[in-house]
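Mind looking over this structure? Questions follow.
Excluded from the complex is one protein chain; the other protein chains are retained at their positions.
First chain written, first letter: the chains are A and B, and each begins at residue 1.
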Amino acid sequence: MAEFLQQLINGLSIGSIYALIAVGYTMVYGVLQLINFAHGDIFMVGAMVALVAARTFGFIPVENVSHPWLALAAVTAVSLLVCGGLGFAVERLAYRPLRDKPRINSLITAIGVSLLLEYGGQHKKVFGPTPQPFPADLVPGASTQLFAIGGVVVSQIDAIVLVVTLFLMLTLSYIVLRTRTGLALRAVSHRFDTAALMGINTDRIISFTFVLGSTLAAMAGLLYAVKYPSVNPLMGLLPGVKAFVAAVLGGIGSITGAVVGGLVLGLVEVMVVGYMGPSGSQYKDGIAFVVLIAILLVKPSGLFGRNAIEKV
Amino acid sequence: MPSKKSDILPHADALPPAPLPALPVLSDKSGWGQALLANWSIPVVLLLVVAIGYLLEKANIKSYYQRILILIGFNIILAVSLQLINGFSGQFSLGHAGFMAVGAYAAAYPAISYSARLTNPLGVLLYLVSVLLVIGIAAGALWGILFLIRRTRLAHPALPGILLLMLAAWLLVDWAATARSDTPPWWAVWSRGVAALRGLFGWLTSHGQPGARTLSLKIPEIIRQPLCMLVLLAGGGCSAAVAGLVVGLPTLRLRGDYLAIATLGLAEIIRIAIQNSEPLGGALGLTGIPKATTFAWLYGAAFLTTIAVWRLAYSPRGRAIVAVRDNEIAAASVGIDTTRHKVLAFTIGAFFAGIAGALYALHERSVTPSSFGVQRSIEIVVMVTLGGLGSISGAILAAVVLTILPEALRPIEAYRMIIYSLLLIGMMLVRPQGLLGGRELWPRRWRPNRSPQPVDRPRVTEVTR
Partner (left out) sequence: MPNSIFQRLGALLFLCAAGLSLASCDRSGSSSSTDSATEIKIGHVASLSGDTATFGVSADEGIRLALDEINATGGVLGKKINVVTLDDRSLSEEAKTATQRLIDDGSIALLGEIASSRSIAMAPIAQERKIPMLSPGSTNPKVTADPNGDPRDYIFRACFIDPFQGQAIARFALENLKLKKFAFLYPVNSDYGVGLRNFIGEELKRQGAQVLADLSYNEKSDVDFRSQLTKIKNANVDAIFCTGYYQEAGLIAKQARELGLNVPLIGCDGWDSDKTIQVGGKAVEGCFFSNHYSPDEDRPEVKKFVDGYRAKYKNPDGSRKVPDAMAVLGYDAMKLMADAISRAKSTEGAKIRDALASTTNFPGVAGPVTIDANHNAKKSLVVIEIKNGQFTFKTRINP
């Protein structure tokens, strides 16, 4: 029982990271119906920029920092700003010119942007190809135990990530459902042309979505780096794909769905390792895709997605 | 030369007609492109390819250039076959490397275990036939069970679902029980079925292989190796086609991005399965595969692939495939079986990807699962899209350019992939319809004068977001 509970915690812990990335994915997809392949790489940029910022500000080693929370805020701000700007630029330069072209074109440019960020990041003068340790202690006591009951351990960072994820989910839901921008956003995602006719500045809404999605990715990257303090320019690849699976699982375009999808995916992966015999751990990554295909075949709209009727 | 036809590239019509009259099948347009596609030209071109291959071997060309030439050949086959799926049938597949992997391993494994120097064509054939037989029996049995379950719907509409769930539960319990003991209990029908199939396979191998080996020795030596190659290529292609069929049947219900991500996922599942398979060498892959792919084999296969895809794409059936792409509902309403045509294109595309995989394995001498990752699938998709969706010659052109480009950028090695990705984005922005944009370098037999290039135009379903 203790093992099962621990696995449950493990699943929620990794799942909340997927959820955090998936929220950004689902926002962009919901509005543009574009798989933003570069989302995982913006996530990477978020973590790497935070590292570079911490280094430039002299926050490494962390023992020298007198106010770790202030330092953390500064690093986070830089990372969010850079990624927000990056998201804006990517949308403006690479996606907007292709908006009225077939979606496949945007997909190819998205792949191009993703390759650019990956290989650009691997360049010696940018981040360099080798993995680098991240100053996780910027969040004081991140990896210490929060509590341990009967052998079941929950560490601080797990709780932080989960709380941040839920907080962001609520904030986003508020923005989307309760503000005027959110209304416009929903209108654009519902029917692009009609929204434009109703006087909504669609370009601005889409830029806003990208900036928001990219800052979310940066936030996720930062937390991810605190939790797994070894960062490199290719770190966004797999979490990006997994988060996409999570977004589809939850119903793409639904913020709650993305969070639930992320948590479910995390749980499924952990349980596969825990209870599928020795080969379970080997097939862990495969399971994410099996889940994806199963959900696409059985209920393509996902757990929380609205049933879209394909129009002629 | 009418300006409507001419792009920036010289048009085939401007060239003198082919020296020989082409067969009626293809003779409604003449030109060197058409001549290349005519029936009589196939053996001629193949002979030519063999001759060039021979000359290349004699000529003292740097092996680096030879290698690039070979890599171009692989990419041509892959790009052209993916063009059939992505360009003509409009099913956006991101899993081509998966089918290539199936073909590569299907050819590599028997080549290593049964025919170390490719001298045992019959042994390889027997192996491949036994594998396909076993898979066929399993698939048939599964299909039968599913069919019977579906029929129970007549008794009660909820019955199939319940039965299916029970079956799945049985499978799990069966699996768990078998994992715990060496002898599966009597009710473990699933595991026993698998064991029986394994037994059948073992019987076929142990009883057939020695005979096949001796029979193989009776084949004249000079054709033994080519025969073995043919068997391996066909085996690789057929295995990939089977995989394509199995993957395609359920997933082709999905559209657009969903299909893309599902095919990507399936290709990854194939790769992960191979990576975890002990007999297939795991992460290290298979080594010691005899090297048999030559220029002639590769470009012969590339030419045949091009011909086959071309003829399919511009045949009545190809028109049906294109119709499904342009408007599925309209196509269905004029009596086109949409699912069938989608699966057809998908399976044939997978078949040629499998052949490319087999050729690849027999050239590289070692195959590793990491060679067939998402990255490769994406590379092929990029070729197809840059060449222009729905243009076979465009795919070939893009395959050539995109293979050379990263190598040409070697002098500025640190920046080459950055430049590559920038070029990719730039190309898409400046010329979104791709290099040839749905046209061919030479006139195709069937020319849709009434509808200008459908790919250039956003589809109705995509405008309504």
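Definition applied: contacts are C-beta pairs under 8 Å (C-beta built on N, C-alpha and C of every residue); 3 or more make two chains touch, one makes a residue touch a chain.
Bear in mind that the values here come from a model prediction, so they are computed numbers and not experimental data.
Enquirer: Touching the absent chain in the whole complex: find that residue among B:214, B:287 or B:333.
Expert: Spelled out, the listed residue whose C-beta touches the missing chain is B:287.
Enquirer: Extract the touching residues of subunit A with respect to the undisplayed chain.
Expert: Spelled out for subunit A, the touching residues are 3, 6-7, 10-11, 13-14, 55, 60, 119, 122, 127-133, 143, 145, 148, 151, 153, 155, 224, 228-230, 232, 234-235, 237-238, 269-271, 273-274, 278, 281-282, 284-285.
Enquirer: Please give every residue of subunit B in contact with the chain that is not shown.
Expert: 3-4, 7-9, 62-68, 71, 112, 116-117, 275-276, 282-285, 287-288, 290-291, 364-366, 368-371, 375, 386, 397, 400-401, 404-405, 407-411, 413-414, 417, 423, 426-427, 430-431, 433, 435-437, 452-453, 456
Please note the rule applied: only the chains that are shown with their structure count from here on.
Enquirer: Taking the mean of the C-alpha atoms as each chain's centre, how many Å separate subunit A from subunit B?
Expert: Each chain reduced to its C-alpha mean, subunit A and subunit B end up 34 Å apart.
Enquirer: Mind listing the subunit B positions that touch subunit A in their complex?
Expert: That would be residues 86, 92, 179, 250-251, 253-258, 260-262, 264-266, 268-269, 272-273, 275-276, 327, 329-330, 378, 381-382, 385-386, 389, 414-415, 417-418, 420-422, 424-425, 428-429, 432, 455, 458-465 of subunit B.
Enquirer: Residue numbers of subunit A touching subunit B in their complex, please.
Expert: Counting only subunit A, the residues touching subunit B are 32-35, 94, 97-98, 100-105, 107-109, 111-113, 115-116, 119-120, 123-124, 189, 191-193, 241, 244-245, 248, 277, 279, 282-283, 285-286, 288-290, 292-293, 296-297, 300, 310-312.
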